[in-house]
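Structure in structure tokens, see below.
Removed from the display is one protein chain of the complex; every other protein chain stays in position.
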Amino acid sequence: MTDWNAMSDEAFRQAVRADLEANYPEHLRYPSRRLRWQEVREWYLDRAARGWTAPGWPQAFGGVGLTPAKQLIYIEEQERRGVARGPDQGVVMVGPLLIRYGTEAQQQAFLPRILSWEHIWCQGYSEPNAGSDLASLRTRAVADGDVYIVNGQKTWTTLAQDATHMFLLARTDPAAERKQEGISFLLVDLRTEGVHIRPIRNIAGHEEFCEVFLEDVRVPRENLVGSPNEGWSMAKALLGFERLFLGSPKLARQALGRLHRLAAARELYRDPGFMDQLARLELDVADLGEAYEGFAEQVRAGQPLGADVSWLKIWATETFDRIAALIVASAGSAAAIPGPQSFGDRSVDVLNLYFDAMPATIYGGSNEIQRNILAKQVLRLPE
Amino acid sequence: MTDWNAMSDEAFRQAVRADLEANYPEHLRYPSRRLRWQEVREWYLDRAARGWTAPGWPQAFGGVGLTPAKQLIYIEEQERRGVARGPDQGVVMVGPLLIRYGTEAQQQAFLPRILSWEHIWCQGYSEPNAGSDLASLRTRAVADGDVYIVNGQKTWTTLAQDATHMFLLARTDPAAERKQEGISFLLVDLRTEGVHIRPIRNIAGHEEFCEVFLEDVRVPRENLVGSPNEGWSMAKALLGFERLFLGSPKLARQALGRLHRLAAARELYRDPGFMDQLARLELDVADLGEAYEGFAEQVRAGQPLGADVSWLKIWATETFDRIAALIVASAGSAAAIPGPQSFGDRSVDVLNLYFDAMPATIYGGSNEIQRNILAKQVLRLPE
Amino acid sequence: MEDRQDEHRMLADSVRDFVRADATLSRVRALRETHQSFSREAWSRLADVGWLGIRVPEAAGGLDLGVAELAIVAEGLGRGRLPEPFVEVAGFAAAVIRSGDNDVLARDLLADIASGRRLYAVAWQEDSQDASPARPLCTVQPGGAGPVLTGRKILVTPAEADAYIVSAASADGIALYRVAADAPGLDVSAQALVDGSRVAELRLHGVPVPDGDRLASPGRGLEALEHGVAEAQVLASAEMLGLSEQLLALTNDYLATRRQFDRPLSAFQVLRHRAVNLYIQVELMRAALRQAVRVLDGDDDLAVRQQAASRAKARAGSAAMAVAREAVQLHGAIGYTEEADVGVHLHRIVALSAWLGNAAWHRRRYAALLPRESLEAVS
Partner (left out) sequence: MEDRQDEHRMLADSVRDFVRADATLSRVRALRETHQSFSREAWSRLADVGWLGIRVPEAAGGLDLGVAELAIVAEGLGRGRLPEPFVEVAGFAAAVIRSGDNDVLARDLLADIASGRRLYAVAWQEDSQDASPARPLCTVQPGGAGPVLTGRKILVTPAEADAYIVSAASADGIALYRVAADAPGLDVSAQALVDGSRVAELRLHGVPVPDGDRLASPGRGLEALEHGVAEAQVLASAEMLGLSEQLLALTNDYLATRRQFDRPLSAFQVLRHRAVNLYIQVELMRAALRQAVRVLDGDDDLAVRQQAASRAKARAGSAAMAVAREAVQLHGAIGYTEEADVGVHLHRIVALSAWLGNAAWHRRRYAALLPRESLEAVS
């Protein structure tokens, strides 16, 4: 087996790049919306067959065991190629959770099926009326013999319609003093009776996320992960360097590329007023990229990320939003036409990034919440 | 005596315009800073001699008795001519206060001297640590025989160094339940022992306002206006249509004119990038002017202004600020040079409006306070 | 003056009642699943209350009122997000038709509009980049049995019109013709825009146009078109004002009722101030519109009207887009779902702000029309 970590960064990067260029299908590059499982299935199963489902997991658990530095390169090259994101909650969240807090039985039951994509996981954190405010989590799990009986409703569950399992947070101790306490981590098979999934159509007309209703759902007690009532601390502890990706320049760069395509098609490079706006956004993305590199260096050096990484998420998503708005403003009356359309010999989708930019400033902790965090934890402003 | 109110609006406007063009000195037009009393004295004394110190006061008290509609025209024509503002607190604030709440003795003692400019008044509301928050007013007036003994400190007192008198708010009942209560209105001769005035130099290097220290200042009891402990309600009741002027397009228009002068001097009209920015600001000012007209119509119709007029102040001052910033950005390296400088055959002061725009967003109720007011009183958003 | 204000208030009230009685938003959503962008039945009801004839002379069965009244209706229908193409037909098409020089044909067409019997759409645009109707490639040329039209038109709205008003270049200038939707030689293909409205692409392969169908002669066509475009720009601004008012109301309601951390969202000062910023944008739109309506009802000079139209549409386009985007953000994740009402309004704003010149285009036209000499005066 190749010892990837022993390779130089550059050699590893070239190997990954060559692999993606050879194997990742052209028609799936830079998809204009979040793809469904059946659309990306073939690629991810192929990757699984080659042992690459979980680049970051330890080899002992079936992962590739890449260092953070190598993982970053792997991700950067995927972004470069425009690889579609799969239903990766099993790899990103459930795996690390079970490796750290799970019983051996849980590890054996679930990890191999994540690696093979037999199980596809979705995340059950958000609830109606509790977007950024986990303290008001209402889903309840009541112990009853050897099961928990779960009742409640989850929402904004990305691609739940494609998932087989959900890891969720439920209130197990309603009497806990602080409302962040008394919450537990449960693993739920979505085929269990009482689970009902309803896709939500978004503002662009796509079904990207779902509501998941749980009515007297019986979850085996052995599906509780870690200590009861400590779900929230575990969830927080799992937030590792993944927070960096919320601030990735990927989306902004993609939008900038789209803007250039439109500019070339409409000959906007000859318009000095447009060029002034373009220059501003080019610099916004360039400085975003450099700042991202600064945080990536921390990750590569094995240092934990501080709360300051929140600013990157704000800047990345708001820059993405500004670029998407300029794409719309630069399309003239064609901005009213949804979907890809022809400009001369180029095809450009004017509106999809405009819609994509909207959730970016909301999810992953809305930018308002990120600013609250920065004011408190970085600037340390008294309240 | 001419019955000005009987004239048509247009005839009145022409009469005022002709008068200002004939009599207001050219060198005092559009001053680049707030002028001192000795600089504007001659003009205002001349106007006083013709009976025009107080266009808005009733004729019975020596004013011209103009209707609100005619007053507006008078003010618009002054703005058009670029007439420098005098130390007008006596006319604008003290007169209406005494006419409404004063005793006959107070009216006789003070009103004629306001009209003749023998007394020059300044306003004593603001205090250190109580900018927008009148509840924390600390200046105290304690009754002692036939005087009040006043101790405290006022600040941001515009041109106190030129004034002979100050009307101030002081706390007379420290035990009042609500902190806005227990405050009284006092008239203070600044030559009284214990008054000390220190001019404050502003960020542009000018001495426009002062700190006024009051140490055991003995103020005759007959100088208390209206009912004791009701100063704040009276102060609020005095806020009439003057609030409209905080949202006047005057400053923004002046700045736009300056921007055009610079644009002509530097041939920026040939720069499409500049033109895009200019167009945006032109529209901002045009729409400000139209909105101002809407509120002015209310005033002309004798209707009271609602809290919604606050948005005009926000937009007027922030538009002014944006224009001032574009002037600086359009001046190239000349933006570092203070004072008027030559661009070809034109003289342009690049920086003074940039500095002038700063207090505009702070004084008269900062724009943050104005937004609080709008959220509460106009949008009625629950807190 | 006072009387007129009262009349306007009553008109606004009745528009409000009209849309309240109509399930406008669910109709917009239901229409999306069909290949229709509006309902003929709802269109008849608009005719019944007389609004389709606001700008139609009394002789043709209309009310012969001004842009002011049309704008009030457009604003109110925008607030309710009525899916019917009111501005496109009763505004744009009617204005172009009125400005032509074939009084007989004009009276027929205007009567059709006022009665709701037929809908007309102006087919002037050929290039999505250019919002000026001055340079059509579509031509009118002599054919065997009279003149014929040849060319292509895009973004013709509504696609479901019964006939189109088509601009075409001849050696003598631009003329306008009425072309029935089922005319020989005409191919019509429709597509849905982001707001669910449908636009047509017309391909004219020698479509015969008898003299009686010529709505404006070559000497008059361009001016008629420009007058109509200016009026439509102002009315689109009015509809965007209504849409934005409704977005502001929806947002304030949401902030006031939705709770987080044991308080209504509206208790958070940041959200309060941002709601105020939306309010300011709405008031600016209102001011710009007010001025434009006054000019259109009071000044016949085309350049003056165009400048006022550009001013209104530049403001409406940028302010409404800003309001829509921020309304989604202030609604949080809910705002991003199709079931939230904000999206329905946002879609229409995206479509209207792109129609007949977006904000950037109008800012440039406004600046180009500014007199520069006198501007240094006050400095």
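Letters are used for the chains, namely A, B and C, taken in the order the chains are written, and counting of residues starts over at 1 for each.
One rule holds for everything that comes next: a contact is a pair of C-beta atoms (placed from the backbone, for glycine too) under 8 Å apart; a residue touches a chain by one contact, two chains touch by 3 or more.
These figures come from a predicted structure and were not determined experimentally.
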Quiz item: Of C:Val270, C:Ala303 or C:Ala368, which one is in contact with the hidden chain?
Solution: C:Val270
Self-check item: Option touching the unshown chain, where A:Ile314, A:Val328 or A:Leu351 are the choices
Solution: A:Ile314
Quiz item: Considering the whole complex, which of A:Ala170, A:Val217, A:Ala235 or A:Leu256 touches the chain not shown?
Solution: A:Leu256
Exercise. Mind listing the chain B residues that contact the chain we can't see here?
Key: 126, 129, 131-133, 135-136, 155-156, 200-203, 205, 266, 273, 321, 325, 328-338, 351, 354, 358-359, 361-363, 366, 368, 371
Practice problem: Kindly note down the residues of chain A that lie in touch with the hidden chain. | Solution: 30, 80, 82, 253-254, 256-261, 264, 269, 275-276, 278-280, 282-283, 286-288, 290-291, 294, 308, 311, 314-315, 348, 368, 371-372, 374-375, 378-379, 381-383
Exercise. Determine and list the chain C residues touching the chain excluded from the picture.
Key: 268-270, 273
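Just so it is clear, only the chains that are shown with their structure count from here on.
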Practice problem: Give the identifier of the chain nearest to the protein's overall CA centre, each chain being represented by its own CA mean. | Solution: C
Quiz prompt | Where chain A and chain C are represented by their mean Cα positions, the distance between them in whole Å | solution = 40
Exercise. Round to the nearest whole Å and give the separation of the Cα centres of chain A and chain B.
Key: 54
Quiz prompt | For chain C, residues contacting two or more additional chains | solution = 360, 364
Self-check item: Where chain B touches two or more other chains, by residue
Solution: 275-276
